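Note that this complex is displayed minus one protein chain, with the remaining chains in position.
Each chain carries a letter (A, B and C) given by its place in the written order, and its residues are counted from 1.
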Amino acid sequence: VNMSKGTVVLAYSGGLDTSCILVWLKEQGYDVIAFLANIGQDEDFDSARKKAENLGAKKVFIEDLRSEFVEHFILPAVQANAVYEDRYLLGTALARPCIARRLVQIAQKEQAEFISHGATGKGNDQIRFELTSYALYSDVKVSLVEKAKPVLFNSCLTVLTVSKNDIPLPITPKAPWSMDANLMHISYESGVLEDPKCSAPTDLYLMTKNPDEAPNVPDVLEIEFKNGVPIKVTNVKAGSSKDKPLEMFMYLNEIGGKHGVGRIDIVENRFIGMKSRGIYETPGGTILLQAHLDIETFTMDKEVRRIKQGLGIKFSELVYNGFWYSPECDFLLHCINKSQENVEGKVQLSVYKGQVYILGRESPKSLYNEDLVSMDKQGDYDPCDASGFIRVNAVRLQQKHRKWHKKYTK
Amino acid sequence: VNMSKGTVVLAYSGGLDTSCILVWLKEQGYDVIAFLANIGQDEDFDSARKKAENLGAKKVFIEDLRSEFVEHFILPAVQANAVYEDRYLLGTALARPCIARRLVQIAQKEQAEFISHGATGKGNDQIRFELTSYALYSDVKVSLVEKAKPVLFNSCLTVLTVSKNDIPLPITPKAPWSMDANLMHISYESGVLEDPKCSAPTDLYLMTKNPDEAPNVPDVLEIEFKNGVPIKVTNVKAGSSKDKPLEMFMYLNEIGGKHGVGRIDIVENRFIGMKSRGIYETPGGTILLQAHLDIETFTMDKEVRRIKQGLGIKFSELVYNGFWYSPECDFLLHCINKSQENVEGKVQLSVYKGQVYILGRESPKSLYNEDLVSMDKQGDYDPCDASGFIRVNAVRLQQKHRKWHKKYTK
Amino acid sequence: VNMSKGTVVLAYSGGLDTSCILVWLKEQGYDVIAFLANIGQDEDFDSARKKAENLGAKKVFIEDLRSEFVEHFILPAVQANAVYEDRYLLGTALARPCIARRLVQIAQKEQAEFISHGATGKGNDQIRFELTSYALYSDVKVSLVEKAKPVLFNSCLTVLTVSKNDIPLPITPKAPWSMDANLMHISYESGVLEDPKCSAPTDLYLMTKNPDEAPNVPDVLEIEFKNGVPIKVTNVKAGSSKDKPLEMFMYLNEIGGKHGVGRIDIVENRFIGMKSRGIYETPGGTILLQAHLDIETFTMDKEVRRIKQGLGIKFSELVYNGFWYSPECDFLLHCINKSQENVEGKVQLSVYKGQVYILGRESPKSLYNEDLVSMDKQGDYDPCDASGFIRVNAVRLQQKHRKWHKKYTK
Partner (left out) sequence: VNMSKGTVVLAYSGGLDTSCILVWLKEQGYDVIAFLANIGQDEDFDSARKKAENLGAKKVFIEDLRSEFVEHFILPAVQANAVYEDRYLLGTALARPCIARRLVQIAQKEQAEFISHGATGKGNDQIRFELTSYALYSDVKVSLVEKAKPVLFNSCLTVLTVSKNDIPLPITPKAPWSMDANLMHISYESGVLEDPKCSAPTDLYLMTKNPDEAPNVPDVLEIEFKNGVPIKVTNVKAGSSKDKPLEMFMYLNEIGGKHGVGRIDIVENRFIGMKSRGIYETPGGTILLQAHLDIETFTMDKEVRRIKQGLGIKFSELVYNGFWYSPECDFLLHCINKSQENVEGKVQLSVYKGQVYILGRESPKSLYNEDLVSMDKQGDYDPCDASGFIRVNAVRLQQKHRKWHKKYTK
């Protein structure tokens, strides 16, 4: 009689890598529970379930986390204007804690001591999975698949060969890059993309049209925000609208995708200090970022904005590095959410040929004051005050100049 | 005999406002020297000279500051990735200290005690002009035109009427907004644009084509950087290239303009605490910002980048607020310049329908290491190290979790 | 019949300057309401009331704001570890918004359109008074006493001479410096102290003993915190304790004063850009700062602490500059307060000869884990993990080294 070494909950993707890991874990003597999260990727969940069962999973959990992903992860990132290194909208980084949280909940419910996943040791995702797991289930153990990889893949391929009648192996040659898809984005990296000077193939993108194939007529949207999150998206010409988070986000993906919005090709710095090249398409997220930036600046006090901008940058780094579930991220989420109290109103924008154009905005909470700012009206602003303001600001500069005479004017 | 009250150097634009100020200053008993800087705006400098002379300017200086503007103001801003409030590329804010510096030099050379300008008391430009002036010429006095404005404009219109045979008054009705143009951008504000929810008219833009009228074929550029500034811009298909700062920048404006790049419609926070709506087009600057962001991340250490990002944000605020000539901006310029030592290499990009797409990059100084990052090669990276790395990073999270058990996982 | 120009509420101190202002305002045709706040300064409030009445104040309000000052101003500053420019504990800056808030409330209740105060135009206090006033009562007008000062003092001295039988003028020669006293501190500046290289006279200090005259035996205190504020102060040897905010703070002042704690001599940067020399004694506040720093680091997550440290520095600048009542300070107060949730426990310290020595601390909420940190026990910390942690942290450094070989080691 073979004693089980314990139960592992495996973050199963349905693909070759995690199928191999599933088989290998069984061979090593573990009971394996496969968990496959639907976070919006294009996947045949039924056949993935069958596959996992055929490969020997004791249980298979397939769960739709899409609404949770949008509401608890994407929307807080929108509030934060979360962008890593000025460009990356964090599509993968936001999905990982959402998946890992559920993974851990299943592990706890099923009294599994172990978790496992297919993320490689060189990337960010191993870190994101495992930090979340340790943070939420401090005694969990992570199966060290990494070490076993060379063995694993031989072993696994044998098994897969043996069982080949039952398991639909990918027949077509694998794309010469790897990708990660979810509701927010698809990322592409590795393979031919590793050469940072070679352009991405034009047929790479799956979520967005090439801008030159995009329609010649823009879509005009109105996005309404409350507390810094969208509550209604209206297609102005079509007259249709959405007001549930998941539906709104999917609709923004549809419009953004149709017009080729949100493609970037970047080199980024991984948490572990390597530079890597990634190509991303984030159609709906890009539209939301632009719209939120606009309504936020319109309604938020200038100095609160400056402080919050710094918190948002910090938040983005933490999310990228896998610290969504951490005391500091918790603290930042709280502070950022507080800053959004008056971020409310409507933004009009058009989406056209890869670009988002803000057209206008309005808000019951805006601090914008047309009378005050108008050059044609005095409002209650005395222009002489400006002279005093400037002279006081200049006191320091004049002191410096007198001390270091002619430093600049030579 | 009328004694002069002293000499004023007036930042003269050739337009109605500063023409009025010129006349009024003369009436007040000042000798007026008119200074008109060519910073790339579309202006008939000869007729402006004639106009100023006819209005009674004692001397008229018209100087081409375009190269200086590009080399000493725009390019340092490129090194800094200077963007105010996440969106505005600071086109006007960068031009002001360039103009004011020369204004002050002329005042010092001509032994003028006073300077004057046409910038209004509600905007940022009065502050930028005057802070620069005080910083570089601490004893200068600024003629307080502001208070006199109501009187000024009646008085001035009379004079202008009297001399109307000589001075070409603008005949066509003024555009229902105000604009500020230079080599880097054109800004549009006031008038009908003051209502933040009304879209800008489509015929507003002068530097950039409407994207829907832009060519259907992209231009592909290669921009070569050294020390964080462009040293060569090549049109890959045309095979032509530019390598002098002013020429490069003008060429980027041409390409960006042709493809409708760099348009934004924003509400921003002025230094004096008002929110104002501005529309900007910054074609060449937008291309350079994207290219510089790319080569910088490719060549700069991750942690240096984080620190430098913060310095760049601070720098942008200072420039916006008029503190280009200040000890702190001087310090930041030095630090940012230091950070650019290895920002060197070539970025390929395409420009199409309002958008800039990075295609690839290469650099002799890059810290990118294909072997290290490749998922297919181990390099000298031991995947087990990642587990240790993660577990140490998790120590703190586990502690917290043990202490605050089940806070998140409920 | 003389028509009143309106009603002014004057922040009255009982001293010569504001007495002059009171008289002058009356002469100008205002009805004057004198407001004198008790914020812990040493003052004969009854005779101040009489004096103001004799000088012609229509009403006199004297209010004890000490508890409010401690609870709503000093304690939030303790939570923030508020220190300006690394040294100044903000005693005056914290009192100003407390006084000005009440001033404004009285003005609103009494339907006064004007406020006035005696703070001079070169210091920070004018700014603090007036910013608070505008922030809380946007339509208030500030009587511009400043311009009238030369006239004012002649006029006023005449009046005071005339009425000299009734008003006790200061007889003793004024100290050759100015001071500002409240419950938190006394500041000394101006006069002979303006020379930054001359030592302060040893008889300057009124709140604290000279350390060489302080007792030769320390007092040992235990301060208990909850939510980052002290809830109980116990004198360990004496066995006595206090637990009301005002009483605790006064007791800490007593102990700190007795042992000469909290004296500093600094040059600081005023908001308006001048450097000024100030001497401060802040006995109780200094003890609380040290104790709070200790319990905070003991109970707060490391990374939350880093973020909060930055917020505290920003907060201190804002308070110094007079922005207590501002959207950004409001936001920071909220965030900082949130960070204090678990700042709870007891700190033991001794106070001796000008110094505070932390002796130990304990907390039910601490993240300190003796087992984990002990060099003698392994806890669940695997030392090999540290090697992995280090090697991953080194990836970036090695890359750099390989690229820039021998840069450092020559």
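By our rule, a residue touches a chain if its C-beta (ideal position, glycine included) is under 8 Å from a C-beta of that chain, and two chains touch if they have at least 3 such contacts.
The shown structure was predicted, so the numbers you read here are calculated from the model rather than taken from an experiment.
Screening C:19, C:126, C:234 or C:282 against the full complex identifies C:126 as the residue touching the chain left out. From the options A:69, A:114, A:129 or A:381, the residue with contact to the unseen chain in the full assembly is A:381. Of the listed positions C:7, C:81, C:116 or C:282, the one in contact with the omitted chain in the full complex is C:81. Set against the missing chain, the residues B:192, B:206, B:238 or B:307 yield one that touches it, B:307.
Of B:19, B:297 or B:326, it is B:326 that touches the chain left out of the display. Within the entire complex, the positions of chain A that touch the omitted partner chain are 301-303, 365, 367, 369, 372, 381-382, 384-389, 391-393, 395-396, 399-400, 403. Residues of chain C that touch the chain left out of view are 81, 85-87, 101, 104-105, 108, 120-123, 126-127, 130-131, 134-138, 142, 144, 146-147, 149, 178, 190, 194-200, 211-212, 216, 263-270, 272-277, 293-294, 297-298, 302, 305-306, 309-310, 313, 317, 323, 325-327, 348, 352-355, 357-362, 366-370, 372-376, 381, 383-387, 389-391, 393-394, 396-402, 408-409.
Where chain B meets the missing chain, the touching residues are 272-274, 301, 303-304, 306-308, 310-311, 314, 323, 326-328, 331-332, 334-335, 338-339, 392-393, 395-397, 399.
Criterion: only the chains that are shown with their structure count from here on.
Comparing the residue numbers each copy contributes, chain A and chain B share more than half of them at their mutual interface.
With centres taken as mean Cα positions, chain C sits 41 Å from chain B.
Between chain A and chain C the centroid-to-centroid distance comes to 43 Å (mean Cα coordinates, whole Å).
The residues of chain A that reach two or more other chains are 272-274, 306, 310, 323, 326-327, 393, 396-397, 399, listed in rising order.
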